[in-house]
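Here the structure is laid out as structure tokens; the discussion comes afterwards.
Complex shown without one protein chain; remaining protein chains in place.
Let's turn to chain A:
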Amino acid sequence: MTALVFAEPHGDSVADATLAAVTAASQLGGDVHVLVAGSDAAGQAHAGIAGVSKVLVASDDAYAHGLAENLAPLIAGLADGYDAVLAPATTTGKNVLPRVAAMLDVMQVSDIINVEGPKTFKRPIYAGNAIATVESSDPKLVITVRTTTFEKAAAEGGSASVETVAGPGSAGSSEFVGLDAVKSDRPELTSAKIIVSGGRALKDGETFEQVITPLADKLGAAIGASRAAVDAGYVPNDYQVGQTGKIVAPEVYIAIGISGAIQHLAGMKDSKTIVAINKDPDAPIFQVADVGLVGDLFTVVPELTSKL
């Protein structure tokens, strides 16, 4: 059994998401190889991951922007030599891997949270309201990995060989136009230790910033949001935590003015400690919160910030 992990593109370095996917891949019980699409420098960085025996680097420009039309034929072409192909369940992995699966005539096992056996996995369904144990009967496995439930492999200590691979290059049907990146000095949501998250109650972008940011600054926390806060334009789309946004599992998740809809809980209920601040004592968020404070966030949060 040899598994190929499609690495999350991350400039010249290794993404935490890739390290989690490597852990899942090694639990399949065989060799782990990593495919890096992008720079040679990134190839070197990935060679250091503990437990990885080979790094394949495809440095053609066609593979630089995560275009599935170009990447899927590359990966499907390499898949011949592998029993399993994995990727972290990031927006890149979710975009590319099902395309690979279909090219291989395989049903993808999406978003696994546990490896139960060589072909058996656990995955959440219905927004995490049920956990299914599933077994694949396909000759090859194609898997995306929920990164918050697997430990990160050590980024250093390994000494994989690095090989260059070539693929068919550009399919010519799609073009990367640009990325409107959200720039922030804060910790990344999916790997943050503490997250302060705001909901619809924050009123508007300015109020969100005035209330949530100082608390997050004090705690060195990442900032998240409910769908309602994102839809209303308080914060950018990639702040959304939930079933259809980011899945997070920090040490501490502080939900402020968030009711706790099942779609939101799906994204954060694996947090170690959940703190909720809401003026409605019956808000469903309190059913999952370890620590709750009932009160008006506009008085409570500034007071909290000043007392920390």
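Everything below uses one rule, namely that contacts are C-beta pairs under 8 Å (C-beta built on N, C-alpha and C of every residue); 3 or more make two chains touch, one makes a residue touch a chain; residues count from 1.
Everything below uses one rule, namely that contacts and distances are computed from a predicted model.
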item	value
Undepicted complex member, UniProt protein name, chosen from "Electron transfer flavoprotein subunit beta", "Multisubunit sodium/proton antiporter, MrpB subunit", "tRNA threonylcarbamoyladenosine biosynthesis protein TsaB" or "NAD(P)H-quinone oxidoreductase chain 4"	"Electron transfer flavoprotein subunit beta"
Among A:61, A:156 or A:231, residue touching the chain not depicted	A:231
Among A:41, A:64 or A:127, the residue in touch with the chain that has been omitted	A:127
Full-complex contact with the absent chain, from A:18, A:92 or A:148	A:92
Contact footprint on chain A, counting only the chain that is left out	67-69, 72, 90-92, 94-103, 105-111, 120, 124-138, 171-182, 190, 194, 218-219, 227, 230-231, 236-238, 243-244, 246, 251-252, 262-263, 269, 273-275, 281, 286-295, 300, 303-304, 307-308
